[in-house]
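Yeah, one chain of the complex is gone here, protein chain that is, but the others are all in their spots.
Entry: chain A
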Amino acid sequence: MLRTLTRLRLQPLQSAAIARPLTQPLLQKRWNSTQPPKDNEQQAAPASSEGDKPKRKPLSRISVSKGASPGEMHRRQYKGIFDFKVFALFVASGVGIYWFFQSEKAKVTQRREAEANRGYGKPLVGGPFVLQDHKGGIFSSEDLKGKFSLLYFGFSMCPDICPDELDKMAIMIDEVNKSNPGQLQPLFITCDPARDSPEVLEEYLSEFHPQILGLTGTYDEIKQTCKAYRVYFSTPPNVKPGQDYLVDHSIFFYLMDPEGQFLDVLGRNLTAEEAVAKIREDIKTWEPKAVRDRKSKGWFGSFFY
C-alpha cells in the first residue's frame, strides 16, 4: 500500500490533483491500522485462501515474471540487452559497415578520376571526318573504331620536327605491337593537302613505318578535321605555284580509343620509351563506355556524390 502511495506521489505534477482525493482515505486507513504496512501482503494471501471473501491482489502487486523479484527481473532485462554476443555483433557490424563504406568510397573516387582523365564526360577532342587514305581508299572517323589509333598531324615537307616525331612514332608502333599485337592503328593526317597527295604520303611514310596510314583530303576537309582535333595549322597565304613553304602546326600525338573517342595526348616532351609506357598503360586500363557507364552509375556511385 505504501508502495502504491509512493508511486502515486512520484507521478508528474499534473496528475497530483487527481491523485490526492484517492490517496487521502488510504492514508487515513494506513495510519489507523496498527499493523506494520510490510506485512499487509503476506497476511492478505493466506486470508484469501482460508477466508470467505477472496481478496484480489491489486494489479500493481502481481509480478510479471513468476517468482522473480523485481531486482532479478531487472538483472534479466539487463542481461537480455547487453549480452556479450550481441555486443560483439554490434561491434562487428559497425566495423563491417565502416570498412564497406570506405572501400566503396575509394572505388567510386577511383572511377571518377579515371572518368575525368577521359576528358570530363564528353571528349572535346575528335569528331567526324571523311578523308582519303594513301592506299586510295576512304577513311572516316568510323574507321577509328575497333582499334586504338595513334594520330599525328604533320606534313611531308617538314624540315626537322616531323621526321623526328615520325621516327619516334615508328618506335612506338614497334613496341606496342610487341605488347599489344594488332591493337594499334597509326595514322598520319597531313596539314598540307595541297602538296601531300596520297602518292606523296605513301612514299613519305613508307620510310618511317609501313603501318602508318596517311590521310589527306581537300583543304576544307583537312581544316575541319584539324579543327575537330584542336590542331592548329597555318599554311602561308599567297603561295605562288612552284614556290616552297612551310606549314606551322601543333606537335603532339593523340591516342584514340577503339570507340573513336579521345583517350590521351602525348607531347613532344616525351621520349619514345615514355610514350610507349603511357600507351601501354592507357590500353591496359581502358574499358568500353558501356562498362564505364555501368560502373559510374552503380547504386553506390550516387551515394557519395
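Rule of thumb we're sticking to: contacts are C-beta pairs under 8 Å (C-beta built on N, C-alpha and C of every residue); 3 or more make two chains touch, one makes a residue touch a chain; residues count from 1.
The rule we apply is simple: contacts and distances are computed from a predicted model.
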item: Among "2-methoxy-6-polyprenyl-1,4-benzoquinol methylase, mitochondrial", "YALI0E03344p", "Rab GDP dissociation inhibitor" or "Ubiquinone biosynthesis protein", UniProt-listed name of the chain not shown; value: "YALI0E03344p"
item: Residue of A:A88, A:A106, A:I138 or A:V239 touching the missing chain in the full complex; value: A:V239
item: Option from A:L144, A:L187 or A:V247 whose C-beta touches the chain left out; value: A:V247
item: For chain A, residues in touch with the removed chain; value: 116-117, 156-157, 159-161, 163, 200, 203-204, 207, 234, 236-240, 242-248, 251, 265, 267, 269
